[in-house]
Structure formats: C-alpha cells, structure tokens
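The structure's right below; bear with me while I get my questions together.
Just one protein chain is left out here, and the rest sit where they should.
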Amino acid sequence: MTATIPGDATANIVLPKNKRGASRRRRENIAGYAFMLPWMLGFVLIVGGPVVVSLYLSFTDYSILGDPEWIGLENYERMFTSDPRFWAALRVTFTYLIVSVPLVQVFALFLATVLNRGIRGLTVYRALFYVPSLIGGSVAIAILWRFIFQSDGLLNNFLTAIGIPTDYSWIGTPSTALSTLILLNVWQFGAAMIIYLAGLRQVPTELYEAATMDGAGVWRKFISITLPMLSPIIFFNVLMNIVAAFQAFNTAYVVSNGTGGPADSTLFYTLYLYQRGFVDFDMGYASALGWVLLIISGGVAALLFWLSRRVVFYGDE
Amino acid sequence: MSTLTSNPPMQEVVARRRRRGGPDAPIGRKQFYRHLMLIAMASVMFYPLAWMLGASFRDDSQISDPGIWPGQYFTVDGYVEGWEGIAGVPFARFLFNSFLVSGLCVLGNLIACSITAYAFARIEFRFKGIWFAIMLGTLMLPHHVILIPQYILFREFDWLNTYLPFFIPKILATDAFFIFLLVQFFRAIPRELDEAARLDGCGHVRIFVRIILPLSKPALATTAIFTFIYSWNDFFTPLIYLTDTQLYTVPLALRSFIDATASSAFGSLFAMSIVSLLPVLGIFIAFQKLLVEGIATSGMKG
Partner (left out) sequence: MSMKIRRTSAVLGTVAVGALALSACGGGSAAPAPTGEVEGEISYSFWGSPTRAEKVDAVIDLFETEFPDASVSAEVAEYYAYVERLTVRAAGDDLACTTGMQSTFFATYADNGVLLALDDLIASGQIDTTDIPEDLMAAGQIDGKQYMIPTGTFVRLLAYNEELVKGAGVDAPDDDMTWEDWADWLHDLQGGLPEGVYAAENDGGLMFTLTSWVIGHGETMFDEDGLAFSKETLADYFQYWIDLADDGVAMPPASIPEQNGSLELTPIALGKAATGTRDIPHLFIMEQALAGNGKPSAVKSVSMPSESDESANVLGSNGISIPESCDNVVTAAAFTDFFANDPAAGLAFQSDNGIVTNTAVQDALLEDAETPEGVKRNITTLRALTDAGDLTTSTYPEGLATLSTELLRLYQSAAFGEISVDDAVNEFFTSAESALN
C-alpha cells in the first residue's frame, strides 16, 4: 500500500484523502512561489517601484529638473480634449500596427515552413533572412534607408531604369514616409521566422505522415496540422509583435531624426511620448501618455487572450 | 500505432531527400523555383548588408554612393582608424565589454525566465492569474516612462558606471518577453510526460530539469540568441548608466563615430559595424544547431 518510493520524499507520506488534497495544494503553492522567487524579487526591487512612481507622476506636473506638483487628472484631460497630436500619434501607431504585423507574420510563417522542409543551403538562407534583424536598429541602416527612399535614391533610380521616371521623395513626403518605416519593419521579419522555425521543430512528423497516408494535400496539412500545433507560437508572435508595434521607437527616431516627421507622419506614440518628456520637459504628461498606452495595449492583449481560448491549442490541455 | 517518435534531425531529412534521387540527380523543378524565390528574397534582405560591407572599404568621401563595389576608392582606413577606438580605448575593449554584458544577460535570462515560465506553465498556485497579468503588463509600459525613476533607484543602489543595471534585472526575470515565450513553448509539451514522471516519484524540480528543459532546446536556444542580440544592440541602457569610456559597449562606441557637430567618420562607423556584426552572427550560427537538432517528442510510451 505504501511502498517506499525513491526520489520525492513527500510522496512517501500517505494522508487521508481530503488532507492529501489540501497538503497537495499547499505544496503546489510553495513550489509555485519558490519558482517565482526571482521574478517576485525582480518585481519588488526593480520594476515595481519605478512603475508605481510613474503612475504617481502621471498625476503631476513634473519638469524633471524640478519637483513634481500634484495636478490630478489634468494631464489626462488635456490628452483627450485638447491635444490633436495625441490622436495623430495614435493614428500613426495603429496604422503601422495594422499593416506591418500581418505582413511580418505572413512572411515569417511562410518562409519558416519553406525552410523547414530541409532545403539545401538552409543554414545560409536562415542566416541571411535573419541578418536584417541584427542590423536593423543601427545608424548605418538609417542612412541607407534614406539613400534608398529619397528623391534621387536607389528606388527611384531603379524605377527610372525600368521605365517609370520619378523623383518622388518617399521618405520626405508625409503620405509615404510611414510606408518606408513599415517596410523597414517587415524587412526584419527574420526574428519572428526564427521563432516559427523553433516551433515547427516541435511538430511531430508522424502527424504529417499519417495525414499523407489519408490523402491530405499540402494546404490541408497546413491548415489541420501545422496551424493548430503551431498556434501557441503564432499567438505569442502576434501578441508580441503587436506589443512591440505599440512601442516602436527606434527606427522612427533614427530615420526621422527624432522629429516624427515629415509633418508628424511618422510620429509613433512612444516617439511623441519621448518628445513630451525629454524635449519639452513635460514628464508628468509623458507618464500619463505611457499609462494610457499600457491600458490600450493591455486591452488589446486581453482581447487576444480571450480569442485565443477558442483558437489556440495547447499540448497540455 | 500510437508510438510517436521524435522529429528526425536535419541530416536525416536531407539524406532521405538525397537518397531519392541519388547524389547527382538534378533538383526538381519545384525545388528550382523554390530556390529562385529564396535567392531573390535573400538578395533583397542582404543588399543593405552588402552595401555596408562595401562602404566600409570605401573612402569616406564616397559615402553617398549607393553601389556595393568600392572600386577605385578602396581603402582599409575605416578598419584601421575604427579599430583604434575612442580616446585611447581600443575597439577590442568595446567588443570585450559587449561580450561580457551580453553573456551575463543570456545567463541571467536563461536561468530566471525558464524558472518563472515553468511556474506559470506547470504549477497551479494561488493568484497565478494575477501575477501573469502583471508580468505581461510590465511589457506594455513604455520604457521612457520608468526611465528616470529607475535611474534614480539604481543610483541609490550605487550601480552607476557598473554592469549591474544590465545583469541584475535579467537574473531577476524582468524580461517578460522571454518568460512569455517560454510559457508558450512549455505549454506545448503534453502533460502526460509530467504525470508519468510524477508516478515515478519526481517532484517539480526533477520534472523541470529532466523533462521540460531538454524538450525545450529550440525555445531555450531562441531565448539565448535573442537575449544576446538584444543586449548586444542595446544603446540606451549603456548610454544612461555608463560614463567611463573604458566600460562602453559597442553601440555606444559606434554612435560616436558620427557626431553631428564634427566631421563624420563614416568609414570607421561601417567598418566597426561589420566587425561587431561578426560575433553576433557567430553566436547565431553556433546556436542554430540547437534550433535544428532539437528533439521534440509528444510521445506516449506504449
């Protein structure tokens, strides 16, 4: 009945049924919190404090070099009622998000499935597709991007050469500047692709073999096997891509020289936040902007989580 | 037949393919078009890098040339001058610093994020849902908003001008992106394996170390690679916390090659950008093996 089981000492103790359940729960709690210890420490020591302070600052008038002064909801009021640039920033960010996230995911997933088939030169292709993610944030790329998209840049030279003469400045005209940044982001799909590749590795080949024997074609296999098995990873990639898109800063900052121009057409939300906080020295307002962004992205994330219940298939359920 | 076996390592797949047509068989049409498409895309991906490479061997005055070939303006001045570094601190030192910092970050993340992810993925404990939401929430607050409070906090800890602001947050699992990544990967591993181990008397620690971790090699490799690259390319944290040139990391050093108020050293910028790309590519290629050969099983025995 109670054979000695080597290993986990606590398994040796036999308790009456309900007490076993309770002590099991308690053990689980202890184990859980034991594993969570680093994160808890991190949250308390490193993250929690600054986060709480930033919330406080959002209700103040804080010029960084002076002391914060409580002004209640004034920052939030100003944001929603008398700040057209706030709405402009939201519009730019949402446009960027809605266009680039699907594009990135589609490219990444497509290339990952293609490369997963054991093609010759796989290693080389994988590295090549990933390289843009490695150098994307650098100053060098910002310079190059301007070279490509300015009025006498590479793209226009190419277009002129194939018979479409133009000297349109893609990067200097408000209506197309954002598109160049979207392109810059899509160019860096390699990171998502790597994650998909890792996920694809975890899909057992037998499933595909069994399906083939049942007469399923490539597309059918993709829909019925790959997508469901990969769904936790897809969910992760999409959610993270959206969160990252909300906070996109670096490329816009470098390519537009911190201006969000031309004429605020590349004024990403966090770039606007940065301007308000560090250029205008209006840190209270910037903090409020930050918290509004958290609420918006939190809302979108919650929505995605809710959706994922129906659509994502976990191996542990 | 319910025995599911592992995903075969890549060599076998390729070998199988080869066996079909023999070593000298021409590639099929499908393969040809596939390669064509891949090559076309790869060239587009690769062009900017090729340009940077060409520009690094080209005299500064030709900076506006969008072509790849340096031609008559070939020079290695960019590499020579760039390697001398800044104010007597050689570039090799910056590379070393970056390696140190990135290495520490990888270590920190691998340990801390996997532990935390295991808890979220495999243990039922009180308030788990709330903590998970908070963890994800930390990802959604823009960094600039907590920058100054965090700077003052680290200053109080006396961490300025050290590498502690880089390492400690990692070892304390503040990088929620990777926690979430690992949670998703862990959850894709069927619970039956855990339960089988439990019957054998394993507790959480054993399950974590003996079952989950080995099956997550692709995910862990991904975490390692990405952490390394993010921290290697991180410009802002070093800018704020490091004032001593001796401690500078590569991105900080690279930026100073193009100061807007002085003549720009483009050649040095591109040359050293290429030089600092090599270790990152190297790490990536080294870890790629793990991505390729990671074994995933969803097997039930018998």
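Letters A and B name the chains as they come in the text, with residue numbers starting at 1 for each one.
We take it that contacts are C-beta pairs under 8 Å (C-beta built on N, C-alpha and C of every residue); 3 or more make two chains touch, one makes a residue touch a chain.
What you see is a predicted model, and the numbers here were worked out from it, not measured in a lab.
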Missing chain -> touching shown chains A, B
Could you tell me which of A:R27, A:R91, A:R120 or A:R146 touches the chain that is not displayed? A:R146
Across A:A112, A:I171 or A:L184, the one contacting the chain not displayed is A:I171
Interface with the undisplayed chain - residues on chain A: 63-66, 143, 146, 150-152, 168-169, 171-174, 256-264, 275, 278-281
With the missing chain put back, which residues of chain B would touch it? List them for me. 59-64, 84-88, 147-148, 151-152, 155, 160, 235, 239-240, 243-245, 252, 255-266, 268
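Following the convention adopted for this analysis, only the chains that are shown with their structure count from here on.
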Which part of chain B faces chain A closely enough to touch in the complex? 4-8, 10, 13-14, 17, 27, 31, 34-35, 38, 41-42, 44-46, 48-49, 51-52, 55, 64, 66, 111-112, 115-116, 118-119, 121-126, 128, 131, 134-146, 148-150, 153, 168-169, 171-174, 177, 179-181, 184-185, 187-191, 200-204, 206, 208, 218-219, 221-222, 225-226, 229, 233, 235, 251, 254-255, 258, 269-270, 273, 277, 280-281, 284-285, 288, 291-292, 294, 296-298
Per the contact definition, I'd like the list of chain A residues that touch chain B in the complex. 5-8, 10-11, 25, 28-29, 31-33, 35-36, 38-39, 41-43, 45-47, 49-51, 53-54, 57, 64, 111, 114-115, 117-123, 125-135, 137-141, 144, 147-148, 153-154, 157, 187, 190-191, 194-195, 197-199, 201-206, 229, 232-233, 235-236, 239-240, 243, 246-247, 249, 269-270, 273-274, 277-278, 283, 286-287, 289-291, 293-294, 297-298, 301, 314-316
